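Only a single protein chain was left out; the remaining protein chains are all shown in position.
Our next item is chain A:
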């Protein structure tokens, strides 16, 4: 579904150039839930931005569903992000002067969905995310956790095959984090492909594959099978000692 080869991205700002992504090959299969973890500044957000076409790589290529995106224009990427790729960000990025309902319906209307159907989609998603009754609220009136759920509804309203999440719990408390984790797991359970960037190992453990990202490179790529090891593992961690 998603493939990247030889991705390189260097940021040139004040001071020395920052080598955010230094040669990344990555392949994500349909239905996979992949978490990318690593310390802040390791370049993991930049990698996600490259995958969503929000930034362009200096070198390397990305394939979406087998199609090479090298020649995609900004406008073409915008269409992909409307239809094929949903994105949620750490700070929600909701349109502050639009109601919750309008925030969610807007991408559907932009994608040419008839208003009636956009409304039905929005109603179903908000109900699913426990936001019924908040349709008329403005984003600023909601808690962080609620805003992130609105952002999730907006990202999913057009049923994109791929969901990219950039530190979706980064500005939430522990309860909000658990909520995001539960929702991502639920959508994944229904077949949603997800690539999640997070520094939170609890959130990452919801994925079935974890990529450790250090210094612009993939340091480890591990499938989490959840098989109990022969060591104490879970029960050992939980054991209350006398």
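Note that contacts are C-beta pairs under 8 Å (C-beta built on N, C-alpha and C of every residue); 3 or more make two chains touch, one makes a residue touch a chain; residues count from 1.
Just so it is clear, contacts and distances are computed from a predicted model.
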- prompt: Looking at UniProt, which of "PadR family transcriptional regulator", "TonB-linked outer membrane protein, SusC/RagA family", "PepSY domain-containing protein" or "Phosphate transport system permease protein PstA" names the chain that isn't shown?
  reply: "PadR family transcriptional regulator"
Query: Which residue, A:16, A:75 or A:222, contacts the hidden chain when the whole complex is considered?
result: A:222
Query: Contacts of chain A with the missing chain: which residues?
result: 38-39, 174, 178, 181-182, 185, 200-202, 204-206, 210, 212, 214-215, 219-220, 222, 224-229, 231, 233-235, 237-240, 242
